[in-house]
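Note sheet for the following structure.
For this view, one protein chain was removed and the others were kept in their places.
Right after this comes chain A.
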Amino acid sequence: YSLPDLQEFVRASKAAMDVVSQLQGQFLDFTTSLYNEGFLDDQFVQLQKLQDESNPDFVIEVVSLFFEDSEKLLNNLATALQQHIVDYKQVDALVHQFKGSSSSIGAQRVKNACVAFRNYCEEKNVEGCVRCLQLVKHEYNLVKSRLDTLFKLEQQILAAGGSVPMIA
């Protein structure tokens, strides 16, 4: 190898490492903000503990299931609240499910919105319930978009040849 070849190699390697560390920095900042802003809680950390080389996509798989499940629940809730006579038991059961699944993946703000929703169910307050559904939907969309960004950052890091930093 000539000296210019080696120099080019070093430059390219440095550039690649810079890209990786920049992405890793972005990832860490973004992750921290998710916890600080209450989008995610400790249960998300717990899920990441379950991911390893033998199950490298575990978190994405669980979260994808959560997204699928949530879309159905939101649709069913909208339908249930549009009924002429609202079946609050059914609404409550759906919200309970949503609360459970969001809690299981650590989607804290969604879970908290569900808790509030259940109170209105108990009071059989249809306007309150409709408002809560809007709030739950809003929180769900927020966390979904955040998580999509998070997963995208992970993919970018991996594609650049780096490893995804773990939050202890």
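Going forward, a contact is a pair of C-beta atoms (placed from the backbone, for glycine too) under 8 Å apart; a residue touches a chain by one contact, two chains touch by 3 or more; residues count from 1.
The rule is short, and it goes like this: contacts and distances are computed from a predicted model.
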Missing subunit (named according to UniProt) among the choices "Superoxide dismutase (Fe) 2", "Response regulatory domain-containing protein", "Proteasome subunit beta" or "Monothiol glutaredoxin-S9-like": "Response regulatory domain-containing protein"
Residue of A:2, A:36, A:54 or A:82 in touch with the missing chain, whole complex considered: A:54
Residue touching the undisplayed chain, where the options are A:26, A:76 or A:104: A:104
Which of A:62, A:86 or A:160 contacts the chain that the document leaves out: A:62
Residue among A:15, A:78, A:115 or A:166 that touches the chain left out of view: A:115
Contacts of chain A with the absent chain, listed as residue ranges: 43, 46-47, 49-50, 54-55, 58, 61-62, 65-66, 69, 93, 96-97, 99-101, 103-106, 115, 118
